[in-house]
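With one protein chain withheld, the remaining protein chains of the complex are depicted in position.
We call the chains A, B and C, going by the order they appear; numbering starts again at 1 in every chain.
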Amino acid sequence: MRLSVQEAAFDAGAELNAFSASVAGAGAVVSFTGLVRDSDGSLQAMEIEHYPGMTQAAIADIAAQAQTRWSLTDVLVIHRYGRLEPGALIMMVATASRHRIAAFEAAAFLMDYLKSRAPFWKKEIGRDGATWVAAKDEDEAALERW
Amino acid sequence: MRLSVQEAAFDAGAELNAFSASVAGAGAVVSFTGLVRDSDGSLQAMEIEHYPGMTQAAIADIAAQAQTRWSLTDVLVIHRYGRLEPGALIMMVATASRHRIAAFEAAAFLMDYLKSRAPFWKKEIGRDGATWVAAKDEDEAALERW
Amino acid sequence: MEVLYFAWLRERIGLPRERVETTAPTVMALIEELKAREDRYALAFSDLKSLRVALDQKLSSLDAPLAGVREVAFFPPMTGG
Partner (left out) sequence: MEVLYFAWLRERIGLPRERVETTAPTVMALIEELKAREDRYALAFSDLKSLRVALDQKLSSLDAPLAGVREVAFFPPMTGG
């Protein structure tokens, strides 16, 4: 299990290949990649703040919950912080399992929890100033699925 | 939208990176990769037969259904046929959307339909002979989710 | 009409495709004709629950009419993905 909180960019394709190569017994690998979206071309950058002392432990706790609930061969979580350009990768998760439905559910679970329970805060820097991204009610509601 | 039915191996990581780079407006990319699983070390190869005249059209129909049901920036499907070694990639799907839940659901939908509605048949070649992989009741039942 | 067989149907019948002259009105009637031919057909078509059919490369049902159909394909439940 690799859980990384890092400022540096990463190569999602290389991570996916390394992850898949290491899970010989698994038939199913699901990945999620989150990118800095620039809907209308006005975004200059996204700044991600986090709580260094807590982040790694919070992610490890979420990953451990996923491994308790589903039979997973392996789990990968990478989450960046700092200043990111539009189009850049923010984070990725990957899950491996014998069965596709477990891999899908576990990856969706990880994303729902990382979104609302890992101590990251996003700020969008636009031409007209900066705005903290507001948490959505639907993201909190998504946790009730599990 | 890239839909490929091919005998040749492919590089899932390179495909994921190319796909993500082409979907600038999307914030979420989900991928599924299916691998030849060798649980107990007795599998020598997997042979995948398909129905050449029908396969491409069936996949295009499934992808079109996904695009009707969810707001997707793009869809990728690659499925191999022929003889594959243990650990080899069988297929992948990727979906891109503004929102993670649409990307997850569409990828799971594509997998459920590719599994039971695209004309592929798997045969496992072991030391003691060859066996056609049996369709599972749970795979047919999975279609009822949608 | 072209009749195609895939996977273990192909193996049991011993060929991937053949030309069949028939006036069978439905898929089911065609299956009965084929089963009456030889044991290998009777064996291949013995379990209709495990039989799927495509008419002109579209999934269909065993009670579908064959009028105008040029290509019939028989195969077991698919196992893609």
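Following the convention adopted for this analysis, a contact is a pair of C-beta atoms (placed from the backbone, for glycine too) under 8 Å apart; a residue touches a chain by one contact, two chains touch by 3 or more.
Keep in mind it's a predicted model, so treat the numbers as computed, not measured.
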item: Shown chains that the omitted chain touches within the full complex; value: A
item: Touch residues of chain A, complete complex, unshown partner; value: 34, 49, 51, 53-54, 57-58, 79, 90-91, 111, 114-123, 132-135, 140
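The definition used in the following text is that only the chains that are shown with their structure count from here on.
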item: Euclidean distance of C-alpha centroids - chain A vs chain C, Å; value: 48
item: Geometric centre distance via CA averages, chain C-chain B, whole Å; value: 26
item: For chain B, residues that touch 2 or more chains besides their own; value: 34, 111, 115
item: In chain C, residues with contacts to at least two other chains; value: 81
